[in-house]
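Read the structure below first, then the notes.
A single protein chain has been removed from this complex, and every other one stays in its place.
Chain lettering (A, B and C) follows the sequence in which the chains are written, and residue indices restart at 1 in each chain.
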């Protein structure tokens, strides 16, 4: 599974084609792409925080979903529009109100379905703050 | 399973204790409470919409999570602070950019864990736009 | 969503085409079919029980999976071979070593994906022993 888009190309594509992910600020950035996966960082601002100084659940859901979507994009190119059909997320530890990384790995990249594992952590992947598994339906590609 | 808080009491509690759920506008409202469940409505504004005129995934995640949390609150009162540990969501149909309802049902309300089923629809529960199952950890109650 | 197979027709089809579900005895029976759903019963024998007199997890997984599969079959007929792609199960209460029912409801029956909700109980659906949501990939149908 070789990626066919660079981190920069994915960030540019998200910028132009999915500006809505930047509604609450330019917080999501693909920092590295590798065969079968990528890492996206999330730099939360006050809109993503909760009293007690933690990061909101919907923000972490959004991070897992956008990062997994980007991981698929990186490997099939910006042609097809994948749609999230299922996302299962485990909240493991209370996050700090600071930078969060999401390491994604393609478990399957089929013609019709892709399944991605997403590990959310704040520096130590052995003590993740959340873990998600997401499934995307990939529409038939017209030639 | 008899509720011990009214819809109004839950809305008041969310208003004072969870003002952050209103960050993007006063969009979540408990409209009815019943034994073992409740219904919350979500009135999306432009912050929750996506190009093509649909409702964003993180918004629907937030609706399921807040509604399920409210369903627990309705039955144990505003004393304990339940924490989401797992949420599994299936996106079933593209939603319209209009009012969405979330019908919640307590599948289990134990001393340590509560599990809630949440059905998201736009008028016809037989054609839901999403379905979620969420688990909450309930902290030990001090006497 | 009108079913096109009767309970008897589904049981006959499972008998001839999926004899392996009867490996541990004739324990799974569709008892009723309705628009958008059906009920299957599971009559556990000693192979499905666990010390302490409860029903094994894999048996309950099998019940949810077979019942959800049967619910799809009931509505599209015995032509297509649906494949389980995801199953999320919550174990809610320790079951008794006795008859278990699984009430299934189609949340979505699309051309490519079907999603089914399955509630496992022992007489009182308001106190379920488990709840599952399962997704099936439906292969393209040849004309």
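Simple rule for what comes next: a contact is a pair of C-beta atoms (placed from the backbone, for glycine too) under 8 Å apart; a residue touches a chain by one contact, two chains touch by 3 or more.
Keep in mind the model is a prediction, meaning the values are calculated, not measured.
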Touching residue (missing chain; options A:11, A:39 or A:135)
A:135
In terms of residues, what is the contact footprint of the unshown chain on chain A?
1, 36, 88, 90, 92-93, 107-108, 115, 117, 126, 128, 131, 133, 135
Considering the whole complex, not just the chains shown, which residues of chain C touch the missing one?
20, 23, 47, 50-51, 56-59, 61-62, 65, 83-91
Where chain B meets the chain that is not shown, the residues are 85-86, 88, 112-113, 135, 137
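In this text, only the chains that are shown with their structure count from here on.
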Farthest-lying chain, centroid of Cα atoms versus that of chain C
A
Chain A on chain C, rotation in degrees - Cα superposition, rounded to nearest 5:
180
Using Cα averages as centroids, what's the distance between chain B and chain C in whole Å?
28
Could you state the distance in Å from the CA-based centre of chain A to that of chain B?
24
Residue numbers in chain A touching two or more further chains are 85-86, 88
